[in-house]
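After this line comes chain A, so read on.
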Amino acid sequence: MKKLLNYLPESVRYYGDILLLSIKIIIIISMIFGSVKPMIVYQNF
Partner candidate 1 sequence: MNNLSITSGIFILLLLTGPMLMRTPAAVRRYLFYIINIVLYAVYLNSITNIIGILVFVIPTFLYIKLMKKRSAPAWPMIIIVLGMFFYLNGYIFIFLKDSNLLTFKLLGLSYILFRQLDILIQMNSGLIDKIDIVDYLNYLFSFWTIMAGPIQRFNEFKESIYAELKPLSEKENLKCLHRAANGMIKVLVIGLFFDNIVDNALKHYPPYNGNPLMFLSQVKYFIEIFYSYPLFLYFNFSGYCDVVIAMGKWSGFTLPENFDKPYLARNVIEFWNRWHITLSLWVKDYLFQPLFKWLISGILSKHILKAQYLSIFITFFLVGLWHGATVNFAIFGILQGIGMAASMYYRDTLQRKYGKQWYKEYLNNKKIAFIERFICLHYFSFSLMFFIK
Partner candidate 2 sequence: MDIKEELQEVFRDVFDEEGIVISNEMTASDIDEWDSLSHIQLIVAVEKKFKVKFQTAEIIKLQNVGEFIELLQKKLNK
């Protein structure tokens, strides 16, 4: 998979990376605003 990606032009890979990051951030924001309140277990120690 990684090897295949290397054949893509630099700029495509770069914008792909940004796009992927944006998707992750959207997931995170929607989780937080969906009032998911996780506790870090190790925070209690």
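Basis for inclusion: all candidates are chains of the complex that A comes from, given by their letters.
Following the convention adopted for this analysis, contacts are C-beta pairs under 8 Å (C-beta built on N, C-alpha and C of every residue); 3 or more make two chains touch, one makes a residue touch a chain; residues count from 1.
The shown structure was predicted, so the numbers you read here are calculated from the model rather than taken from an experiment.
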If you apply the contact cut-off given up top, which option from 1 or 2 ends up touching chain A in the complex?
1
How about chain A: which of its residues touch candidate 1 in the complex?
17-18, 20-21, 24-25, 27-28, 31-32, 36-45
